[in-house]
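Below you'll find the structure, written out as structure tokens, and then a few comments.
A protein chain is absent from this complex, but the other protein chains hold their places.
Order as written gives the chain letters A, B and C; numbering starts at 1 within each chain.
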Amino acid sequence: MIIVLKPHATQEEIDHVLEKIESFGFTPHVSRGVERTIIGVIGDERIIQEKPLEALPGVEQVLPVLKPYKLASREFNPQGSVIEVSGVRVGERKVVVIAGPCAVESRERLLQVAKEVKAAGAHLLRGGAFKPRTSPYSFQGLGAEGLRYLLEAKQETGLPIVTELMDTREADLVLEYADLIQIGARNMQNFRLLKEVGGHRKPVMLKRGMSATIKELLLAAEYIMSEGNYHVILCERGIRTFEDSTRNTLDLSAIPLIKQLSHLPVVVDPSHGTGKWDLVSPMALAAVAAGADGVMVEVHPRPEEALSDGPQALLPDLFAKMMESLRRVAEAVGRSL
Amino acid sequence: MIIVLKPHATQEEIDHVLEKIESFGFTPHVSRGVERTIIGVIGDERIIQEKPLEALPGVEQVLPVLKPYKLASREFNPQGSVIEVSGVRVGERKVVVIAGPCAVESRERLLQVAKEVKAAGAHLLRGGAFKPRTSPYSFQGLGAEGLRYLLEAKQETGLPIVTELMDTREADLVLEYADLIQIGARNMQNFRLLKEVGGHRKPVMLKRGMSATIKELLLAAEYIMSEGNYHVILCERGIRTFEDSTRNTLDLSAIPLIKQLSHLPVVVDPSHGTGKWDLVSPMALAAVAAGADGVMVEVHPRPEEALSDGPQALLPDLFAKMMESLRRVAEAVGRSL
Amino acid sequence: MIIVLKPHATQEEIDHVLEKIESFGFTPHVSRGVERTIIGVIGDERIIQEKPLEALPGVEQVLPVLKPYKLASREFNPQGSVIEVSGVRVGERKVVVIAGPCAVESRERLLQVAKEVKAAGAHLLRGGAFKPRTSPYSFQGLGAEGLRYLLEAKQETGLPIVTELMDTREADLVLEYADLIQIGARNMQNFRLLKEVGGHRKPVMLKRGMSATIKELLLAAEYIMSEGNYHVILCERGIRTFEDSTRNTLDLSAIPLIKQLSHLPVVVDPSHGTGKWDLVSPMALAAVAAGADGVMVEVHPRPEEALSDGPQALLPDLFAKMMESLRRVAEAVGRSL
Partner (left out) sequence: MIIVLKPHATQEEIDHVLEKIESFGFTPHVSRGVERTIIGVIGDERIIQEKPLEALPGVEQVLPVLKPYKLASREFNPQGSVIEVSGVRVGERKVVVIAGPCAVESRERLLQVAKEVKAAGAHLLRGGAFKPRTSPYSFQGLGAEGLRYLLEAKQETGLPIVTELMDTREADLVLEYADLIQIGARNMQNFRLLKEVGGHRKPVMLKRGMSATIKELLLAAEYIMSEGNYHVILCERGIRTFEDSTRNTLDLSAIPLIKQLSHLPVVVDPSHGTGKWDLVSPMALAAVAAGADGVMVEVHPRPEEALSDGPQALLPDLFAKMMESLRRVAEAVGRSL
């Protein structure tokens, strides 16, 4: 950590900063430049990053040198992690496709979609039983009933289930059914929920918050991992920007960037990332070209009747077409589907 | 609601849209312009806003006419609401000041700060017992012990307590101690938590999420109110933008805007809004000048030793000075402190 | 255009709005709903969009129905435009690659890079003679001398030249040398510069401003086209967001979106879009997978000595490798390189 002092910091102020650093058990190194004096701090920066050194008189700024996460960092597992979800391995050469409706709406419809996405080659089935909705007047999901339909769909198709957990009180219930627990974007910094899933050994798909930096996403993963659950998959799903012609701005540069910074696999959700069904397929292809380990896509047989996010759902036949293109792009970048 | 059709929408597509609208129990009105055909929909828009009409073939865009919130809207209570917090009334002529440390760190320190902010004229005492922290390695709060210290500080000073609730499982505990329950920015769309506090009758201070629009903030308030708890105070605490020289960008235009759109009182948190103690006082003055019903400020006797957010805390004597200026500005805009 | 009235708009206010509309030569249609009265306006909306109807008493909001651009819209040329740059056709099946140094730094270095990118398969040579730099103390480009080196490089390699115009006073000079005139992101709304290049018939590559919406980008193109120059290529180069681990956030969803809204070709600049050389190649591949008509990439033989933007430049051999991958991805999505 580097501490930059104000131009006219007094000797008294400097001494006070040095004392502070030493009182925390660290060694300061003073370096006097022409315009500024700087102090280097040697020691485990993650501990000292917690100290409010910026509040000390005479301090202009504090520059961290190390990343604040450890378990989620690339250095922790340089060759990259593979997360297994009931037999489906995420993070290897093979690109994984998660598909299904936004929300579980009825038993029949879910079974129908599950069969269709299975036939088109999907590896995991998504479907929300508990739905976080912006308005209290929107459909909030079928709850436990929805989970039972998901299980039935899994039994019929063999596809493991991805579904969202929203409340610590429902952890046991959701953990009973889900093969991969989704933590939604709005809950990326619901730290109690992160700790809860960190206390189990089920794989977790952590979606990036809509205003979260990559650093914050990795710190959220660190919350889960620091509780002992290392089975974490990250999901880029678009960030909030000033552009209003798409629902979010899908940040595909997050893929190669996360690959540099972290060992965790990355999947991309172009459905939420764009909010428009006709942008989903091009962005799914782009995600794979950029190195994503998987894509998650919403599929609905009648988007105009969907109870949630209809405008961004693909029809099953468009999904099947997308799968063909996805295979070609995956192969072009040395992967398979 | 207005539905704009694509330039070359076929008659079949138009008929399909009309049928859909009628099947929902609404009446469509078709209007053919030179370049576009539009369909007006008559009926309770909040119901039909749920329908994914954008997913219908031939539809270019869907324009809502009504606001999606009702109980939080100005029209629901045109003269404005006053929320009472254990005797302190928020939303009247008198501007309310909430002050205290970011986190409760020890019994002694809390009691000291409580007495100092009381002496300077604060009306409510803030202090976090449960702390949402970006890193799992940061101080997470004293929990139940912190709540007991807050109660003691209340008994000594008479200041009602504002403290944060982070987890539905802790609702009973926090409700026992808090006079005003804070829902933090990161939990503004933790819908289960919103419903939980909506089920009680304790006043709630709902902080704006760092990437939440005003519309979304009002919808989050609607979640609480639709469960029956109308005692909601809104808090502007800065939004996330590209500017990185402040922690957040404090959006003071939210104050007069919320006053137009909603009947709920608005307080401003310039400590989180700026992240820098030397910007807190000017922004608190600005907030009151812009019409805020209150301000919430972090005060710490030794910011350099704070376990959370030291760089943004005011020293007690600076807080006392700020209170004097605040009084003058409040009077300049026809209010009092 | 739809005008939504306030809930308690008086009859007098409504009549005043109707009169206004008629005074502009348009026909209003009143529709009274349960909660709001709305007025539809029939006529050429682009004219009436100029009128400040939102300022009329009793008006709550004005909802435009039509896009504000015409010449740049997809409807103007549904099959899509192909822009020819001295023999290189942009907007066809073949993906076009623009490569070269950020700035022209010396004759020798430019000639070297030009030959290397030519050998690797680039179609156009980029290089800045006039450089827009954030700091006045940064290298500002070689000016006219740089243009002469570009011409020499073109004569040696046969690659047409892409270079930036920054000042209306230099239009004649730059137009003499450039095959494709670049309007930089910072000048996307330098309307005089847009009109200036609109008055010539040289092709123009218009880069999206760092905080410009797609709508504003298309309106900037409309500025050029409305002066008579239809030879416009759009360039996505990243937008400014809160994420600070990349220089900008490259918005690849802009590609399929622009393809829907406009007939103009789209190229992508992953060098400025990411600011990091090791993200350039994955994002170039992603751009082509998403449907881009071309990519523009910075190449420098010794990035550590570059006078501008060294950290985002590819070494020539990495560029050559990228070209191979690009070819495979292009073919996977039915195109060629």
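A few comments on the model shown:
Convention: a contact is a pair of C-beta atoms (placed from the backbone, for glycine too) under 8 Å apart; a residue touches a chain by one contact, two chains touch by 3 or more.
Given the structure is predicted, the values throughout are model-derived calculations rather than measurements.
Residue B:Q260 is the one among B:Q11, B:Q79 or B:Q260 that touches the chain not shown.
From the set C:E116, C:D179 or C:E222, the residue in touch with the chain omitted from the display is C:E222, counting the whole complex. The chain not shown here is touched by just one of C:Q11, C:Q79 or C:S135, and that residue is C:S135. Residue-level contact of subunit A with the missing chain is found at 2, 4, 7, 29, 31, 33-36, 38, 40, 42-45, 63, 65-66, 75, 240-242, 244. Summarising the interface, subunit B meets the missing chain with residues 211, 213-215, 239, 241-246, 249-253, 255-257, 260, 273-274, 276, 278-279, 282-283, 285-291, 325, 328-329, 331-333. Hidden from this view is one chain, which touches subunit C at 20, 46-47, 49-50, 52-56, 68-69, 132-139, 166-169, 186-187, 189-192, 195, 209-211, 216, 219, 222-223, 226-227, 240, 277, 303-307, 309-311, 313.
Quick note on the criterion: only the chains that are shown with their structure count from here on.
In subunit A, the residues touching two or more other chains are 211.
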